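Every protein chain except one is present and positioned as in the full complex.
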Amino acid sequence: MVTRSPAVNRPRSIGRSVPKKDAAAKVTGAALYVDDLSPEGLLHGATVRSEIPAGRITRIEFDSAFDWSQVTIVDHRDIPGNNCIALIEYDQPALVENEIRHADEPILLLAHPDREKLQQALRAVKVHCEPLEAVLTMERSIACARLVHATDNVQKRFLIQRGDLEAGFARAHKIVEREYRVGHQEHLYIENNGVIARMEADGSLVVEGSLQCPYYVHKALMHLMGLPAEKVRVVQTVTGGGFGGKEEYPSMISAHAALLARKSGRPVKLIYDRMEDIAATTKRHPAIVRHRSGVTEEGELVAQDIDVIMDGGAYVTLSPVVLSRGILHAGGPYRCPNVRITGRAVATNTPPNGAFRGFGAPQTLFAAELHMDHLAESLGMDPLEIRRRNLYRLGDVTPTGQVLRESVSASECLEKAVKVSGYVKRRKALDAANRKALARPAGKGPRKVRGIGLSLVHHGAGFTGSGEVKLASIASLDLSPEGRPRALAASTEIGQGTVTIFSQMIGDALQVSHDLVEVAQPDTLRVPNSGPTVASRTCMVVGGLLSQAAADMRARLLEFDPRGWSDDRSFRKLALRHLKERGALRIDRQYQPPSGIEWNDDTYTGDAYGVFAWACNVIEVEVDLDTGDARPVEVVTANDVGKAIHPRLAEGQIEGGVSQALGWAILEELRWKDGRVWNQQLTNYIIPTSMDCPPMKVIVVENPYSGGPFGAKGVGELPMDGPAPAVVAAVRHATGQWMDEIPISPERLLEKLARLEEALT
Amino acid sequence: MRAALSRLRVVREPNLAMTARALEESAEGPRPLVPMAGGTDLFVYLNAGALPEQDYLDLWHLDELRGVIDTPGGVRIHALETFANLRRDPLVKRRYPALAEASSWVGARQIQNRATIAGNIANGSPAGDSLPVLLALDARIRLVRFSAPRDVGFDTFYTGYRTSVRHPSELIHSILLPWPLPGTRQYFRKVGTRLAQAISKVVIATTITVQKGRVTRARIALGSVAATVVRVPSAEDALLGEKLTPAAASEAARRLRESIHPIDDIRSTAAHRLRVAGRLVELAVADALR
Partner (left out) sequence: MKIRCRVNGVSREVETPPMVRLLDMLRETLRLTGTKEGCGEGECGACTVLLNGQPVNSCLVPACHAEGASIVTVEGLSKRGKLSPLQEAFLHGGAQCGICTPGMLMAAQALLQENGAPKEAVIREALAGNLCRCTGYVKIVEAVREAAKVTRAAAAAKKPARKKKAAGKEKAGGKQKPAMKKAARKKPATSRGKRARRA
């Protein structure tokens, strides 16, 4: 008898919201995060950091009154390999040797068995410096106020060109030119960065901790410690949020813990407190984006000239790739025959900015969407209408010359969100209500106005261009000793649902339940390099590899015993028999690029992404005219993710991303004082509470992608892209004020409103 | 940079009298004891390593310092009453709705369960949510030491940024809130950094008494606009004897903007605070009109 068809056997797991697999341990407190581990003989580590943004170290003073005998002290001379955090470039030192390039840069490391003594030791070190002129803004960097990087302070440049810009502008009925600005954003995962490092007797190094990309850390540690690959082991512990903030930074903190462990010969735990985490780790890149575009009288976009500047901070880190994604999304989801997009990442004496959900796209899409509203206004056209006329449809061509061949849902997302939110009616109704409210004089009670705004965005799925090909990721599936299918992948569960969706995909392909599937803890000793957990690629790319591996495993097991299995029990029986009779069964699958995808890194032309995900956000905002507070009161968000493997988890990603974007748009502002982050606490870096977040209506659109497993395109970053411009559009609708810079702080908004009022009276 | 918590000493006496004596005795010595109630402010400083090493005097177990009592002269709120209690206390809700309202805006539930009214007063932050209410209600603070109690008007309690007339040997025992006059409308509004778990950018409390259509008494108190919570007599005067009209309100707001001098800090700007404070006065007057 051959195997029975799974479709007949049991409901498939894909598309069903099964209980989240890692949640059981999280709701009982059993899940162990890095700070919950206390290996024998543990030392606590701490970092001595620069207090100034730029300077040279002249002397380091250790207070002689303090008992240093039990303190392990590490400086750059203790680094056995290269003093750098290996990433794209090798310019960032693990520990400052002489020149300080940003505030809170690591200089010395200390370890002690007692945490309180360690704190005292920190206070007993004094770093004497000779300050240098600090370049703290993008403007000063471009002006080369002082050279921080290379010969022009530019870390990376890009140019995208298509069509004939001059001819485009010549056709334009209106030309609108504006500048948009977005600020830093802190990830604010609730679990701070932390790792534990130890040296094994055989001289190998083990680091376990809160991180997204085990193999990034692995590579960095090999260079730093001068160790071969097999002597470095990186293990991910349960991770309390990442959002990109634990993409590249863990390489730094792991390097520090490793150096302390090596010197002390004991395990060292290095956990940041909130102030250190906010002050020293990466942030979303601030950006200045300038648009000059032309539209015809009918609202057809005919020319876009866009210049993007991002603040890379003191070292290159990931800025080139962030900038790349930024410029690739800078035009917005609109067809335009004549485009020029230039991009620069510039160096400043601030902590390096890094990966953050959306990875450059939220910054440029903010500008693109607002600019679309400005264009509409210049024509007296509704923002909805101008989008309808220009949005990408099947067969359209992007600025890099990519032909959109499949899964194009800009229109579907737009129309669905517009319909569910009742945008058109609501906009008219609010117009009338606001006229009344604005006519009411101050002193007659609270004055509040409401507005509704929308935005349309796209998000390239997976790595840019040839990124996936270069990575050549591998994911594996084997049989555990208990006869369960076991996924071996470096993709990390950071709350988003990796473990659950992998189990669903493998379970369905093998025709067993998702519960039977095990997902191995990411550990570089045991799992292959399936690339980093970034770019919304976990489901689409790694999930795809695992699905293929599962299909292979199914074929192999059927070959072993053609009678197959009918349920989990019979699968395990067969698997155990296979293990006994034939030995281990392990399938490795390596990424193969889908056919017909071409990308040229030199000319920046071709298929930037295999496919795009799409989203439309309609947001209603209430503005308190007495305080300038803008408060989102309702969100309708339609997101095309290709296929929602687990609908509730997909919704959770969207709801979480939207609220993070609302925080960025309204509340979250990094303040600086003398080149250091001033608001280092949760009481002054303000993220939304449950009272600040509005109810949301999430519409999941499923327009499948042929290159993704079950059609999935990824969902992690897309929801971060659209809310901010929709909020600004809503504030404009409510108050008549354009807020071209975010966050729309009450201070800025009320200032604008008051000026207007003063001018009127 | 956390303080070395394991080295900190706590003195705990069985009753109020002995606690007061311990405080008074220590005040003369080299290490005066620092009274500790719910710890919600104290531990923020300790966790940030922002305090010198000092010894603490625990008050939390002293039930003598708990209770909301009505007396002929008004309601006496004892020092350790938490904001969780004050926001739902029937007497407070009925007679001092502004205080109940303010209490509900302190931090969030977890803080309200531990933060006490005396702690708010003693910490003396100009952003303390309950403090403008106490000013607007003409609160009197009873300070005790082992030898003698004394009552101090809250309007003369602070002497500067986080400094007060309380001597290190004195404990805050209770707060007396006089009965509100008939025809008095209380108003409270906190404009914070977000809708909950927030610290104020501007906080206002007012009491406006109207008799026969004219304002006979007005208190306008603000937090987060100066080194201490402040009353603004010039703005109060603008309302006295007037009918409650938008014109009177805007005059009060104008005078208020002239007499306060807020600063730029980590939470907001001087200009914003000035603007918002003025609007809040107008809103308070509009509210009293209703």
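Per-chain numbering from 1; labels A and B assigned in written order.
Everything that follows uses one rule, which is that a contact is a pair of C-beta atoms (placed from the backbone, for glycine too) under 8 Å apart; a residue touches a chain by one contact, two chains touch by 3 or more.
Nothing here was measured: the structure is a model prediction, and the numbers come from that model.
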In the full complex, displayed partners of the excluded chain: A, B
Which one, A:Phe158, A:Tyr180 or A:Phe243, makes contact with the chain that was left out? A:Phe243
Thinking of the whole complex, not just what is shown, which of A:Ser13, A:Asn193 or A:Gln660 touches the missing chain? A:Gln660
For a quick check of understanding: of B:Ala108, B:Val152 or B:Ile266, which residue touches the chain that isn't displayed? B:Ala108
Note that chain A touches the chain not displayed via residues 17, 19-20, 22-33, 35-36, 187-192, 238-243, 273-274, 494-497, 648-649, 651-652, 655-660, 681-683, 687, 689-691, 693, 695-696, 698
Missing-chain contacts mapped onto chain B: 2, 5-10, 12, 36, 38-40, 42-44, 46-48, 56, 58, 60-61, 66-71, 76, 84-85, 88-91, 107-111, 113-114, 195-197
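In the analysis below, only the chains that are shown with their structure count from here on.
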Distance-wise, how many Å sit between the C-alpha centres of chain A and chain B, to the nearest whole number? 43
Could you list, by residue number, the parts of chain B that touch chain A in their complex? 1-7, 44, 48-49, 108, 191, 193-199, 201, 246-247, 249-250, 253, 266-269, 271-272, 275-276, 279-280, 282-283, 285-287, 290
Which residues of chain A touch chain B once you look at their complex with the stated criterion? 115-116, 119-120, 122-123, 273, 275, 441-446, 626-629, 631, 667, 671, 678-679, 681, 683-684, 686, 688-692, 746-747, 750-751, 754
